[in-house]
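This is the structure I want to talk about, given as structure tokens.
Other chains dropped; remaining ones untouched in position.
Lettered A and B in written order, each chain numbered from 1.
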């Protein structure tokens, strides 16, 4: 593309249609061992009314076509394995390969959730050790590993809080949420049956204690605090906030999505947090896989333990582990079975690899964010100037003058060989550039990033059109999202013209 | 530490560039008093080899060497090496939700294909990119029906997976939903009489599972009519998705909530799997979860983007259709690859093998004096049998033969205390079925 772009070069890349467009009757990609019992007539066994002869429209292709199809598709993706992925709030760190290996072991991947517990001691020990590690890291008393992701962790946490208040006679009405919070927080509060009340951050991005004291009434069930906040800033007054809440019988929930800034350095439990979730698919390196799966364990203080979702892992006399399904005050289950076990395995593998060294990861993550901040201060507007933790949030205020916004800059970053940062939030920063490098980036990669961002800033001033029409080097150019939503095409339909296949 | 790409010298260089003397300074906004003074008490650090050894040792403490007849929502089906090869490609494994479409077309097209496969399978018009699992998909389907109808009563068949019903109750509790259960008859199907008596115009959703928890296939037609007549929505849960290779899809349903674990996902002690919601096009704006949609780029080429995001929490916040954000994308990809491998004929053949094996197993078990089939309705690869003895005792005997016996119904269904659900898939060999039969015979004789 240009001399300025050091990190990427264009390369020929395979086109590929939809798999349905490659189908031809009679091709097979998978064969079954022969049936070793008498065949039955499905029409007879099921009844003619229930019988289905096969799924219309299902593809018929061969194994090599499947390999090629998905291999080609994969080459259209950016990934951590290819380079820096500085999506703020997403903690896109290295996903160790050994974790994939252990999660697939016979005796780990093969276990059925209903098999006798005496035949599941290995699985239960994994759960127990992970629980212990996460409690040590968070400074909490009890934990559930069941929630499937952060958002479900939030829900679980609020249900625990609700159960606690109900036990005290009144579930209360409101949950306070700072305006900088992730969208899942308010969405979750509603599912838990609460009204959302926003709390405004002050000009330093911190909770305004005076205001808070006014807002916290006996109607308030809890406050959901993200710490460090989505501005990447540590909320210094957590103990005071907890005090204000506790004084009115309300509880402090912490969204632990940003634990990567704290692990090994400080513990939410020590700060006065009552309950929190962790995103194992962020802080604890389980792979995002294009959007999931994750796991969102919820750690809590003693006072909430009675309400733990079922089942609860318990150690019996003699050291045998068991699942206790019989918990009178439980909020119930939030998901079938014990949780995303395979994800939990990977998280434990990650923790075991670091041991107490998780602190070093935290330190490196914070060093990296501050290194970027230092490199880009002045080039991009920094709306909140408090010290940055694991991420730094700029705004596009300077570039806006030339009509270039954060999304344009993000798209242009693709041409420079990087995945964009987060553009969509925090909402309190108009035109946010939310940059989280994580500890997994080398100085070399960070230097290239800073250089790329500076170069784009120059382009935004000199040749804004170049930035506004980016990306220029990808196999597809900027995609029409508005059109997609206006007349949604959400599936392939037979009979659509095949000529598009090779487009 | 091997995962950290910095040498001590580089750390120093960077601190100097930032303008701090040491790394502690960067944490100065954390009140001193709360900063940890000593190292966390965690096991490790372990080398790669030791990590592997730790999990190999745990693996040995599990069920290796046993043959299992458990299904009950989690099925042991053939999986292909190809699927695992694909989902381990770094480009899929280590990428995020495809928010930046231009650089994640691979994931987006694969999701689009997943949505298409799910529609074809379920006979529905639209499907989403995945939910956490079948249990939360079922619950979210009910919440969707609530939003669409504005009503709050929910009728759930007792033959729906017990844990799915528990999850529904957990979510329902604070959403002002009232969940009532409808029993089953000797066919193993929904009790039509009780159902008719319970349905009124305050019902938002009627939830059945097919094949249901007893293995019985529900007859959806009449049920759908009555539901429709009452202005309610029919939610059909599918836990054993392979059944759809041989059994008519729930086209009568307004919403299908499916667990896709059977498609290439390991049992993995309960997860991760992939839930799916499929429904009618007209309801799409009330659907939870992500959707990949076809569009064009600025030069008119076909491409895909996440679309209808205004339903989602990151745009709509407290007004979102769900709080779901991270879903089960990689599992959905595995299912996509798996189904693409199986294809039309492969899935049909697999389903018919399940059917044949389960029928063979039932025939053989019924030869044992005192063992009878509990329900008369048609079944796919699971069926319920009544034993002349406590199932727990029989299973304890089977364990000695290295067999994990069928699912004990007594805990969730006290009235079925001597009944068990036997699951047989294409991975169960005839020899294993015969060992089960011999084991049960012996246990009953003892």
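Rule of thumb we're sticking to: a contact is a pair of C-beta atoms (placed from the backbone, for glycine too) under 8 Å apart; a residue touches a chain by one contact, two chains touch by 3 or more.
Keep in mind that this is a model prediction, so the values were computed, not measured.
Undergrad: What stoichiometry, expressed in the displayed chain labels, describes the complete complex in this file?
TA: The complete assembly in this structure file has composition A x2, B x2.
One rule holds in what follows: only the chains that are shown with their structure count from here on.
Undergrad: How many Å are there between the centre of subunit A and the centre of subunit B, using C-alpha atoms for each centre?
TA: 20
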